[in-house]
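Note that this complex is displayed minus one protein chain, with the remaining chains in position.
Up next, chain A:
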Amino acid sequence: MSLSMDDVRRIARLARIAVTENEVIESHKQLNQLFSLIEEMRSIDTTGVEPMPHPQDMLLRLRDDVATATNRREAFQAIAPAVENGLYLVPKVIE
C-alpha cells in the first residue's frame, strides 16, 4: 500500500503539526519509502503469536492511592510561556 498526499495531510492534522505543501510532497516521498520497508513485516505469519507490548512481559506496578508529591506549582509555572493567577494561559477558543 502507499500513502496519498491527502493521507499525509490527514495524519499531520491528527498529529497537530502544520505542514506546507512542500513538506507534504517531501513527507509523502519519505513516508512511502518507510512504509515499503514496513510492508515486509505484514507478510510474516504471526498466527497464534501473543503480542509483546513490553520487554519481559512485566505488569505495570501500581502505587497506593495516596498523595505523595509536594505542591511545586510556582516552580513548574516559572518556565511556562504564559501564566496568570496560577493558571496557564492559552488562546481563547470560546467567544
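The criterion applied here is as follows: a contact is a pair of C-beta atoms (placed from the backbone, for glycine too) under 8 Å apart; a residue touches a chain by one contact, two chains touch by 3 or more; residues count from 1.
The definition used in the following text is that contacts and distances are computed from a predicted model.
Per the UniProt record, the absent chain's protein name among "NADH-quinone oxidoreductase subunit K", "Glutamyl-tRNA(Gln) amidotransferase subunit A", "ABC-2 family transporter protein" or "Ferredoxin" is "Glutamyl-tRNA(Gln) amidotransferase subunit A". Looking at chain A, the residues touching the absent chain are 3, 7-8, 11-19, 27, 30-31, 33-34, 37-42, 44, 46, 49-56, 58, 60-63, 72, 75-76, 78-82, 88, 90-93.
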